[in-house]
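This structure is in structure tokens; I'll ask about it shortly.
The chains shown are only part of the set, and none of them has been moved.
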Amino acid sequence: MPKHYEELGFAKVDHHRCQRKGFPEVIYCEGKTPAQVAKIAQKIWEHGHDVLATRADRKTFLSVKKALKVAHYHETARIISAKKKSESRKQRSDIRIAIVTAGTADLPVAEEAAVTAEFLGLEVERIFDVGVAGIHRLIKNLPKIEESRVVIVVAGMEGALPSVIGGLIDKPIIAVPTSVGYGSSFKGLSALLTMMNSCAPGIAVVNIDNGFGAAVMGWYITRGD
Amino acid sequence: MPKHYEELGFAKVDHHRCQRKGFPEVIYCEGKTPAQVAKIAQKIWEHGHDVLATRADRKTFLSVKKALKVAHYHETARIISAKKKSESRKQRSDIRIAIVTAGTADLPVAEEAAVTAEFLGLEVERIFDVGVAGIHRLIKNLPKIEESRVVIVVAGMEGALPSVIGGLIDKPIIAVPTSVGYGSSFKGLSALLTMMNSCAPGIAVVNIDNGFGAAVMGWYITRGD
Amino acid sequence: MPKHYEELGFAKVDHHRCQRKGFPEVIYCEGKTPAQVAKIAQKIWEHGHDVLATRADRKTFLSVKKALKVAHYHETARIISAKKKSESRKQRSDIRIAIVTAGTADLPVAEEAAVTAEFLGLEVERIFDVGVAGIHRLIKNLPKIEESRVVIVVAGMEGALPSVIGGLIDKPIIAVPTSVGYGSSFKGLSALLTMMNSCAPGIAVVNIDNGFGAAVMGWYITRGD
């Protein structure tokens, strides 16, 4: 049996994941030191895989940058990425995913989804600030949403946008509640419950602020095409 | 100082309320025996006021019916009412209130609001089953909603309907979450939070399943006209 | 503009949904009387669509049966269905969906998903009682899961099964928490949170006990193929 992971002491890098799950281990930076992230990133890169690190602050990026010159920082998305020129993963830029937000404050989560989706080879259609309080903005953008294979809907506060879109189009919708809001939004709990209870068909939900997870779910959906 | 209330031992009937608040004490039947409700109803009636009893089951109605021949039972709304022929309260049938529901299961709450509003002299426009999962049903009924002075929106599960209507019309909206749903609707908590967090302006919320309270709030709003 | 829905007073049947969303309005029976369900079912059928009614007890089925001779009752799934012989919807029996449960008590939710998926023309692979407490049962069934286009994972109590499957296969997973359990399972809340927080990529979650919603999400995913 071949060695499936690399032991770093504080972490076991899962080089086998690419074969098993279709893409290499992604680094979730929160709770890891910049040095730990840089070390893991380097190991993944040396093993011949592309690197994606989420929830990264600028300090972590600088640490990774030293170890990996090609690393790039996506500020709003808080993502560090590094891609091989001759990437082995089949490019799917013919497949489009729409990323829709209710408000401007949902941007960091939406960009986390967008940068991840682009990293995975999808074409991203960004449609921002079309919340239900001004539904004509949504209606105008419906055709662009309908042309996509999958739709990610990002919304905080009341989180009603996925339900409305779900009643209008016939694509699978991945709903992402955000912690945007105050008072009884309870840091995204309100939006999460709204999305969970949607009457519209074809909606499933990921964790609060989990733009990355939404993009990966979207990518798995497109893999069967 | 005149006697403001009547002592029944288990209750103090507030005959003064009509002068103070504009309408007589309403009987909330839950937690009261049929005999207690009948006794209170009779005292209110004898004092020259109309009678309204909410959350009444059929057994309670039969008990009231014996004491008060003119009592009428509204089955879906679970309300008992009795009105004087020459009612002293100024009829306001020129003022219209719209009562909108997301689904069919919201009917009992919506009817509680509707019967209460009619009892208070308002004209009620019922618009049922226009939830956000089929938004064209709502759009078609917008003109009727816009002709109303106040709009009551009743919705369970994700409770997104008030937000959507709130983005489209310029009337005050009273949102009523209902306990309709299952799982993470948590008996109306999900809908309540959604409505509380609405981005649309001009929305305020009453308790879960409180159709009566919504109608009374609506009536107070119209009193200044 | 054509008439998009049919007014029944207590409900507005959305005949246009089939064109907009790909399949006709489904009847959610809870909160509706048997007579109301029968009436709506009949209208949908007369309009040329197949009928699917979820959360139906036997009494509701008998009421529907009278109005619609071809109606069939799926006991464990609590579903009433009626299909036209020459169904217009393109059969997709070449596309397989796996429905996996952690335990025996999750069966009603899993069957709700399975019957819905079959109604929508998918081939269903049932893999029941393979929870994480005996993981060899899961490992043995992995090949069957991997041959499916989409995987629905149904689990109550700790709800850990989607995470484990998510680490092993490269298909999109729809996780369904169930209200199975006692004590601190809090009627499915524990399982819901577990699934929401999954570290494994490619998982999205629907409402507690929402087998129907999972199947529909699965069907939308397969539509792009």
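We call the chains A, B and C, going by the order they appear; numbering starts again at 1 in every chain.
Going forward, a contact is a pair of C-beta atoms (placed from the backbone, for glycine too) under 8 Å apart; a residue touches a chain by one contact, two chains touch by 3 or more.
In this text the structure is predicted, and so the values were computed from the model without any measurement.
Whole-complex copy count, one sequence throughout, 3 copies displayed: 8.
Note that in this section only the chains that are shown with their structure count from here on.
Common neighbours of chain B and chain C, by the contact definition above: A. By the residue-number overlap criterion, the interface of chain A with chain C counts as same, with over half of its numbers used by both chains. Greatest Cα centroid separation from chain B: this falls to A.
Distances from each chain's CA mean to the overall CA mean are smallest for chain C.
Computed centre separation for the pair chain A/chain B is 45 angstrom, with centres defined by C-alpha atoms.
We define each chain's centre as the mean of its Cα atoms; on that basis chain A and chain C are separated by 27 Å. Contact of a single residue of chain B with at least two other chains is seen at positions 103, 134, 183-185. Chain B contributes residues 103-105, 107, 128-130, 134, 136-137, 140, 180, 182-185 to its touches with chain C in the complex. If you check the complex, the residues on chain C that touch chain A are 20-23, 26, 149-150, 167-174, 192, 196-197, 201-208, 213-214, 216-217, 219-225.
Across the complex, chain C meets chain B through its residues 4-5, 9-12, 14, 16-17, 25, 28, 30-32, 36, 177, 179, 187-189, 192, 207-210.
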